[in-house]
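Okay, handing you the structure first.
Other chains dropped; remaining ones untouched in position.
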Amino acid sequence: MIKPENQISIPTRQPAGPRLSIPLRFRDRRRVTILMTLIVLAYITLATLPTMIPSHFKLGTALTSFAENIKIMFWQPHLANTTFITLLGALGQSILLAFLTTLIGSVLAFFFALASTRRLAPTYLVLGIQSLMAVIRAIPTVLWVLIYSVVFGLGANAAVVGITFHSVAYLTKVYADSMDELSPGIIETMQAMGLKKSAIIRQAIIPYMMPSYLSWTFIRFEINFADAIAVGAAAGAGGIGYQLFMSSSFYFNFHEVGVMVYMILAFALVLEIISYRLRTATN
Amino acid sequence: MLTVKHLAKSYDGEKKSLTDVSFSVQPGEVTVIIGPSGAGKTTILRSINQLIRDDDGEILFDNTDIRQLNRAQLRQARCRIGMIFQNYNLIEPLTAIENVLHGCLGTKSNLAGIFSIYRNREKEEALKLLEKVGLAEFAYQQCRNLSGGQKQRVGIARALMQQPKIILCDEPIASLDPKSTITVMDILRDLATNDGISVLINLHQVDIARSYADHVIGINNGQVVFDDRIQALSDTAIASIYQKDANSEGSVVHEF
Amino acid sequence: TGSHQNAKTLTVVFLPGDSAKEAGPARTALANEIHKATGKKVEVKTTTDYNVAIQAISSGKAQIALMGPDSYIQAHKQNAAVEPILTYSGKSGTLKDAQYHSYIMVPKDKANQYKVNGKFSLEKIKGQKMSFVSNTSTSGFAIPAGAIQTNFNLKNKDDLQQSGKFFSKVLFGGSHQGSAVNLLKGDADVAAFDDMDLVSYGKFTNDSTKAGADFKINANAPAPFNSVRGKESIALAAYPVQNEPIAVNSKMLSKSDTKKIISTLTSSRIAKDKKFFAPSNAKVHSLLPKDGDTQFIAISDKWYAPTHKVLGE
Amino acid sequence: MNSDVQQVTNFFNTKRLRLSIILVIFGLAYIGASIGLGFQTQSLLNVQAGIAWLIHNFIPNEASQGYWNEIIQQLFRTFIVAVASTTCAAVVSLFLAIIGAQTLTPAITVSWVIRCLSSLLRNIPIVAWAMILLFSFKQNDLTGFLALFFMTLGFLTRAFMETIEDFGTEKIQALQATGATYLQVIFQGLLPEIAVALMTWILYMIENNVRDATLVGLLTGTGIGFIFNLYFKSLRYGAAGLVVLSVIILVVAVELISNLIGRLLS
């Protein structure tokens, strides 16, 4: 459609008379927002960065020791306190934890998302669920696991429930967002044919959602793998994270840390290849 | 078949999109609604199957007022009203036959809807309809791979699967190339003539209306300004239908 | 819902809080012995989380626990049914020396600065950079911090854990090794750690039980001590720490089972088993360090009275 | 039966079969993983027990009110660390992304090196970063800052690089065709075009880092993570609950602010 040219008419003529300086732009909300945000961020950073450096801090020593440890990690990885098989088992445990939590999380989140998409659900439900999810998301996974490990006691239950909590909250949001992106015409059409809600969900929404559902779920799997490691370390929930924590915090054996980091990187590489395949397959 | 009386609708409670619209549609006839953009054509069509709730009036379909029905009854009624959209609104990741079969889900149970359980009779019917619109060989194609004209024909087959008494078409050919336009309009014409279905079409193209319509309703600024046989549609009548209304605020862009 | 004294499986929880020395085979060996003694299936659970272990034993989800004295005291406080049944002896094979030591150490070259009236004293550690082990460690935090609290008459230990309050800086080494390294590398002026965890890295060159104890890192100490070999530190104060107990939840474990476990573990067969007791320089990771006639000895909560007192609980 | 109808039936049966097989596979995988981990499914039904416990124990009580000062102070430090690390990482990664993006790179090897680097930084677990840094930099905010910095650097470099590559080459060439230099093209052409997208990424990362800062704090003994650990481990659940509450408030506030900025930008 051709826009009539007089539609946008902001007075932009310069006042007559000698012009000392011609501006390049008038106030532009976007620009002002970006500038203000950047100024605030820069101010916070510059003002507080020096306060983070402790007094009597020997940067040189710290850096040499850091470089030394990095070198040990990457160039001299070997095991002392555990066996490779143990580590492999631990890695497997972390992977299983990530898998299980993603699976449970994605199924639960799917139903929550249905109940919180503007396309299908009443506003109060949408707002209610989404705020609840925002609050759950706000609590770091590791806190969930710590809390549940006291409630449930030992074993994997706490880790699974804790990570699932966060997964559900995250996935509900992204699933609901991608459902919201669905053209309203699709659902309306099905309604116009007299279809029931269950049929609309199964016959229209699921087929359209499948690709984004898969790709978000996979992304969440990667996040859950990282979380499984973190939780293993910070909440003693087992897996390769626990081993990592023991080696680095108890034995100070960075050779061993190196082995584990390599194992984790290897699995991350596998994930990256799969996600690349997924992306090219769906395109 | 369908009679609309004194229909009124305002989206924002202020500006009236429809004022006192009355007309009726006969079985076996193609009725075309024409009018400038923003006149209210889409609003009329969507009021008929209550995709939007109007403010006032009566819509008699099979002698019951659709506006008075409760949710379940409305779903029942909708099962007998086919609808065809400018953007086809097919479920693109599914195949043509699945889309056509959706047309009969309205009368089926929740379970059937969830697990795609269809009777053999329905499957047969769907295949027959695809053949009728000339797409027998595309039955197992994903709809996203079809061309615009093909998609619209799947849309028609889906509407027919509802065994409708009336088919509502909102600018069914706006996105189509000339050749597909003719194919689609021919099918619609045929449905009215041979199957006795009422066909109600929103159109922008007056020349197409001339070739296919039995009856024409002209809408301008939410009011019926013309309602007669196609033969009565003179050039002056057209001019008056499309005239820019002095009362309406804003500029109305003519897109035809 | 009443007690489950007849639970078919027993759960043993390990908290490697103070000691990093346990290893899988040793834990399995303990489980096997308990299984043989009681005839019940035994499950081993390990956790680094202090709360989990305390919660597990006090709530009865676990029946048996091997935990540091501080953790035991906490669990006992939560549920009086948690009772110690065994601990291990010292060199003499009796309870007399069933203890190790926790120290507040300073580098040898600066040790004289901390003398008041010619004696080592805690007076001057205020405002220094302090290194503890972790805030859940008995010998690396609870005992020394309790002593500091008493010495300076503090309300609680919170201020001792945060930089810029009592100390100018507070570090947590994560382990006894880490705390010692903090001190010897100069990142901290004062550090708390114990002897038990460091025996394989260095030696005391004089009386290790009182202030003035001099700890010297071996010339061939492995990481993380490789950069501080040969360095020495002096104890401003030394505190005895009672050895860690095997505790049970008496509501969840029947008297007869308890008796069976005690009699099995105190047998001389166990005292000789390398999986349970082995010198700290031995190849195998034993459950506990062997020194002379170390063995398990039956105890009750009374024995821990001194620790109860130090911790003020 | 009509063979065409049979074909339709087969079509739906195949579809259903495929779906069932997938469901069965996932079901088996679920059972396998549960057994492998020792996870009991019924504990999912006990979630409400956890919530009840939480509410019972974590409701901040009279005594815990006294901790506000401490918590606010640590919360602020945590926020600062998250913001500073994101900002610094954003500056560095913008530079890396520009010279690494395939459309602007001076040499394709540079592009690959940067790609690998960013992937490495992202995939080394934050636990490992925290621990290595803790050993050398000790317990202070700088350690947390650096751990977050490295992770964020890896993530943002990748995100920025993709943003720049999506931007395409045409507009860059249009400016080159006026005789503009490399720097001029970047500042006059590239940056104005991608500014909004970059901003969105930065805000997202800040939000994320506030959450991660808690984890890093827990591991390195700094900030809000440390005092949570402190209260939690000394069984002062009321105070720990207060910490959780303050984290919720902070994260939700950051999310709201970033939504607001996002709306101003669109």
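Each chain carries a letter (A, B, C and D) given by its place in the written order, and its residues are counted from 1.
We take it that contacts are C-beta pairs under 8 Å (C-beta built on N, C-alpha and C of every residue); 3 or more make two chains touch, one makes a residue touch a chain.
Just so you know, these numbers come straight off a predicted model, no measurement behind them.
Participant: Counting across the entire structure file, list how many copies of each shown chain there are.
Facilitator: A x1, B x2, C x1, D x1
Operating definition for what follows: only the chains that are shown with their structure count from here on.
Participant: If you tally contacting C-beta pairs, which comes out ahead, C-D or A-C? Let me know.
Facilitator: Higher contact count goes to A-C.
Participant: Round to the nearest whole Å and give the separation of the Cα centres of chain C and chain D.
Facilitator: 38
Participant: Measuring from the mean C-alpha position of chain B to the mean C-alpha position of chain D, what distance in angstrom results?
Facilitator: Using C-alpha averages as centres, the distance is 48 Å.
Participant: Among the residues of chain C, which are close enough to touch at least two other chains?
Facilitator: 51, 169, 174, 224, in rising order.
Participant: Find every residue in chain D that makes contact with two or more other chains and list them.
Facilitator: Counting only residues that touch two or more other chains, chain D contributes 134-135, 138, 140, 232.
Participant: So what shape is it, when you link every pair of chains that touch: line, ring, star, complete or other?
Facilitator: Shape = other; not a path, cycle, star or full graph.
Participant: Please list each pair of chains that are touching.
Facilitator: Listed by label, chains in contact pair as A-B, A-C, A-D, B-D, C-D.
Participant: In their complex, what parts of chain D are in touch with chain A?
Facilitator: These residues of chain D touch chain A: 26, 29-30, 33-34, 36-40, 43-44, 46-47, 49-50, 53-54, 58, 80-81, 83-84, 86-88, 119-120, 123-128, 131-138, 140-142, 145, 195-196, 199, 202-203, 211-212, 214-215, 218-219, 228, 232, 244, 247-248, 250-252, 255, 261, 264-265.
Participant: Within their complex, state which residues of chain B touch chain D.
Facilitator: Residue list for chain B touching chain D: 95, 97, 115-116, 118, 120, 123-124, 126-127, 139-140.
Participant: Note which residues of chain D are touching chain C in the complex, please.
Facilitator: Residues of chain D touching chain C: 70, 134-135, 138-140, 221, 229-230, 232-235.
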